[in-house]
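One structure, pasted below without further comment.
Omission of a single protein chain aside, the complex is shown with its protein chains in their original locations.
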Amino acid sequence: MNAFEPALDGEYVRRWLAAATAAIERESDHLTELDSPIGDADHGANMRRGFTAASAAVGKEPPQTPGATLALVGRQLIGSVGGASGPLYGTLLRRAGKALGDGPTVTPGELCTALRAGVDGVAQLGRSERGDKTMLDALYPAVEALGSALDSGAGLVAALAAARTAAEEGAVATVPMQARKGRASYLGERSIGHQDPGATSAALLIAALGEAAGEGAA
Amino acid sequence: MNAFEPALDGEYVRRWLAAATAAIERESDHLTELDSPIGDADHGANMRRGFTAASAAVGKEPPQTPGATLALVGRQLIGSVGGASGPLYGTLLRRAGKALGDGPTVTPGELCTALRAGVDGVAQLGRSERGDKTMLDALYPAVEALGSALDSGAGLVAALAAARTAAEEGAVATVPMQARKGRASYLGERSIGHQDPGATSAALLIAALGEAAGEGAA
Amino acid sequence: MLINVPETVVPDALRGIAAAHPELNVDVATRVVVRREAPVEGKVGLVSGGGSGHEPLHAGFVGRGMLDAACPGEVFTSPVPDQMTRAAAAVDSGAGVLFIIKNYTGDVLNFEMAAELAEDEGVQVATVVVNDDVAVTDSLYTAGRRGTGGTLFVEKLAGAAAEEGAPLDRVAMIARQVNERCRSFGVALSACTTPAKGSPTFDLPPGELELGIGIHGEPGRERRAMMTSHEIADVAVEALVEDLRPDGPVLALVNGMGATPLLELYGFNAEVHRALGERGVPVVRTLVGNYVTSLDMAGCSVTICEADEDLLRLWDAPVRTPALRWGC
Partner (left out) sequence: MLINVPETVVPDALRGIAAAHPELNVDVATRVVVRREAPVEGKVGLVSGGGSGHEPLHAGFVGRGMLDAACPGEVFTSPVPDQMTRAAAAVDSGAGVLFIIKNYTGDVLNFEMAAELAEDEGVQVATVVVNDDVAVTDSLYTAGRRGTGGTLFVEKLAGAAAEEGAPLDRVAMIARQVNERCRSFGVALSACTTPAKGSPTFDLPPGELELGIGIHGEPGRERRAMMTSHEIADVAVEALVEDLRPDGPVLALVNGMGATPLLELYGFNAEVHRALGERGVPVVRTLVGNYVTSLDMAGCSVTICEADEDLLRLWDAPVRTPALRWGC
């Protein structure tokens, strides 16, 4: 592990939460806008409500470990968002948090494995897979890019940058897809040509992982 | 009576009805348009329904006398229009028709007297007077102009032309008035600046009296 | 618009009412809707009517404990006298008929003519003119206050009295008393579109509202920049309470004009209750919904009706109509 890389501790997860909350706040209207033509125009408001609640809960009584922090964020999303994204993102983070275990810090490899467990949890709960035009189309490429970068010896910051790029490309790649899950699927062929709001918010959450690491390194 | 003037018989009233119906038909949208800012956007539709019904009834079984014809038109308006204008125009024509009596023809003076009786009937039923921003503001000037023209020796066609001008000027003169009767009165000062739809349709009905006389003379 | 052609909107609706409500006799040709059991032996008959476009008023209030017949006119146009004369004949059991008339020139004139004709035919007719709208203040220089939401209270309470067997003069007395105790105030957030015109009856830019509207798509007394539900409730309730000065509990109708979602209307109801409470007016019964509408107008009106124990009992009495039903 490079000396310039931050420790993956509770503090890191809190920085991630702050960066994610700020990004959701900033992009909230855009997410709702994306949810209008192929959804019900609430994804920005949903995500904002969830991350505001999670930030408040974590700020009030910050858990000690990265795993417990992530799990708390997940529970808050489940308890405050509603909609499809609440249980799905909630499950992503609860599963990932549980997979991180009880240690005060984790390794980049452990983070990657935990994220993969979380994403699998989403697919399982949502009975969905890659190509359905959902958040999975940003999440799967992100964990895969993260894994390969780490495998090929990249440092954490570089690997998270690769994950971010993969997530953003994954979100854009949903444009030509026809939706097979979620509300957009009701539109059939009319869902083609629009970017999935959940894939877009997923890319924001992945980007925040890098921001939190970069800030830690500075 | 000038030889070029038409006889005021049942045939004349039927020509008037045809001309009035055509004018209402033509101006229907305009009347409704006038009824939008200070009323309920139905005056054109109301008048059209009434004159269509009256034309059908008169066409089916034309009464012999001008009086009976006018009275039948009045009853048809009462029976088919509804709203404020139905009973008011219905009363105008029924009263005028009754006042014409049973003769097969009437004189211009008798026509004028009968119209005056009809207009008084409107004022009585509507508990309204000149200056209230209603049909009376076209009707009263019209009968007065008709009366003075006849008094000063004008022929029927010229006198009806004077009545028409007075009615049209009367309608325009409602623009700066504040309504004291009908729906427009609910608007208080906001009724100022709009021409009264009923005064406008009244001017059409008066103009049709001249048309029917002019055509008869040609 | 969800219509065939503007000309058949009213008869089309009447056919639909007939299909949905076998307990009503609907004469589509003559445009009279009559309670199936009419004339009810010994009972005073209640007849109302007015322009269409205010549904469920009036046809939706025909049935046990409320109206015996309704006469729908064209959209926003009062019915013709023939309709009311027919309705009176259909519902009169010999005990007489009460005409419930909203105070608009057209309604008053057509009902007056009908009353004359009905009396000629031997039906005893009493009339009550409902004029509960406080937005129209200066009655010397206007056609007088309009009849709006208070009509529902007059029809329900007089209807209950008639159902109990009260004679004509008493039913008419109660109807007039209820009218005197009712006040309404309406607000438009959008104009409405009549089928005949096909475009909004007036221009209301988003971000503005009209205070003191009636129920015929006419603009109000005043245009203002958009207000919150809290502020609107204060303006409406203040106008009502100042005019009525109730010293007892009231029945409240928080009414949607047609296109305001029930979600918003319930939120507004919370503000109306707050505003009445702050002014010391207790509310004993509340009705929230689209009852006296203006086609697809967005907006609301508030009606309060001061109710002593007698009126409260009449309110709670069983009613069975398409739009108002309880106790049976």
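Note that the chains take the letters A, B and C in the order they are written out, and that residue 1 is the start of every chain.
Throughout what follows, contacts are C-beta pairs under 8 Å (C-beta built on N, C-alpha and C of every residue); 3 or more make two chains touch, one makes a residue touch a chain.
Keep in mind that this is a model prediction, so the values were computed, not measured.
Across the entire complex, contacts from the unshown chain go to A, C. Interface residues of subunit A with the unshown chain, by the touch rule above, are 32, 36-42, 44-46, 49, 78-88, 125-126, 178-183, 185-188, 190. Within subunit C, the residues in touch with the undisplayed chain are 1-5, 8-10, 12-20, 52-53, 55-56, 60, 75, 189, 228-230, 232, 254, 258-271, 273, 283, 286-288, 290, 293, 295-296, 298-300, 320, 325-328.
Quick note on the criterion: only the chains that are shown with their structure count from here on.
Taken as a graph of touching chains, this assembly has some other topology, since it is neither a line, a ring, a star nor fully connected. Centre-to-centre, using mean CA coordinates, subunit A is 76 Å away from subunit B.
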